[in-house]
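Worksheet: the structure to be examined is printed underneath.
Let's look at subunit A:
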Amino acid sequence: MLQTLSIPKAPVPAGADRDTYLTAYRFMLLARLLDDKYAALYRAGKIQGGVFLGRGQEALSVAIGVSLKQSDIFAPLIRDAAGRLAFGEPILDAIRTYLGSSLGPMRGRDGNVHRGRPQMGLLPMISHLGAMISVVNGMLFARRMKGIPGSVGVASIGDGATATGSFHEALNQAAIEKLPLVLVVANNQYAYSTPNLREFVCANLADRAVGYGVAGHEVDGTDLSECLRVIGEAVGNARAGQGPQLVVASLLRLCGHGEHDDAGYVDPEFKHMQLGRDCLKVAEAELLRQQWVEPAELARWRNDNIVQIEELVAQVQHEPTPDPFGEDWSAISSRHLGETHEIE
Partner candidate 1 sequence: MPQIPIIMPQLGESIAEAVILNFLVKPGDTIETGQDIIEVETNKATMTVTASCKGRLTDFTVELNESYVVGASLGHIEATAEEAARLGLDSGPQQKENHLEGGSKGDSSNGSANTRVQPTVRGLPVPANAAGASYLSPRLKARMAELGLHAADLAGIAGSGAAGRVTVEDFEKFIANLEKQMTSQASSMRVAVADAMRRSWTRPIAHVGMPVCLDPLFAYRKVNRPKPGPALCAMRALAVALAENSAPAGRLVGSKIVHPSSIDIGFAVEAEDGVLVPVIRNADKKTLKEMVGAYNDLVRMARDRKLPANATGGSIATVTNFGTFGLEWATPIPLPEQTLVLGMGAARHKPRWDSVKGQFLPIMEANFTLSFDHRVLDGGAAGRLLQRVGTLMSTPELL
Partner candidate 2 sequence: MSLTYLEAIREAQAHALREDPRVFIYGQDVGSFGGAFKATKNLSKEFPGRVLDAPISEDAIVGLAVGAAIEGLRPIVEMQFADFSTVGFNQIVNQAATLFWRTNLPCPITVRLPCGGTAGSGPFHSQTMEAIYAHYPGVIVLTPATVEDAYSMLIEAVALDDPVVFCEHKFLYYHLKADKLPNEALPIGKARIAREGRDLTVVTYSAMVHEALAAATELSADGWEIEVVDLRSVKPLDTDTVMASVARTGRLLCVGEAWPWGGVTAEIIARVASEGYDLLDAPPQRLNAKDTPVPFHPNLWTAHRPTARSVAEAARKILRT
């Protein structure tokens, strides 16, 4: 049974949200154009390993980034290009990690979306879905122990990750400890090629919140203003000490699982549904409808972003890649305890 949207939508109030909306939109646009660039580079054979785009998830993701403070904690997942930019991740971090520059935050030791700056509260994902949630729990737990109030942690996951044991353990743990965790589930209808019905059969993923004893929210992931509202509310609740918040967004993945995947298995019916809309286009239409922006301005932002991206990519392509002979091959920080017993 395909999920249909029946969430009442509140009208966007004029004025107060305009700046937030515009800021959010601009991050969405940049994220989309960056993704387009990665896709082009991938097809030209310029990227090693996988390329994972966030097409269709920009509104939900950017809402997270915009709603959090710099001092908060964010564990993005595969399709959070927009959210990362909004949270404050330098754009060069993304380009450098994809192109394998040794100047990137992962220094070539990990790639594509597996990047972050833990000291900044931006966690670099490991590939095991659901594993980052308890790490966010731990950071929130530690801040409480240290007497640092007011932090919120967001962990971003997809519909597939809700089937993992680590999701279950972590959400349960957050509930027991009443941590200010906001768990944002982007239900884009597919986990790689697996449709929802093979990942869960409860009528509504958001219903699980009851099972864990936490608050649940649903949102139309294609609608930026809704995303801003619901995410903002969830973050506010958590920050106010109401415990974990589960947010389930409905949207459609508008790309393959990775750029190697043509997604031929996606049911074309989705494209005719509300959740199948392109959130970027929806936001652009809204901007124009509200007359918050002129079409020419939109085009100018688009071009400026493209130019900026081209320049940065060109710059990064000239940067050094890791040197295996200059590399410090130590997996532990206590160097005096390192050892190797291979032929020198």
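The candidates were selected such that all candidates are chains of the complex that A comes from, given by their letters.
Following the convention adopted for this analysis, contacts are C-beta pairs under 8 Å (C-beta built on N, C-alpha and C of every residue); 3 or more make two chains touch, one makes a residue touch a chain; residues count from 1.
Predicted model, so just to flag it, every value in this text is computed and none were measured.
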Just to confirm the interface: in this complex, subunit A touches which of 1 or 2?
2
Residues of subunit A that touch candidate 2 when the two form their complex:
105-107, 109-110, 114, 116-119, 123-124, 126-128, 131-143, 145-146, 165-166, 169-170, 172-173, 176, 331-334, 336-339, 341
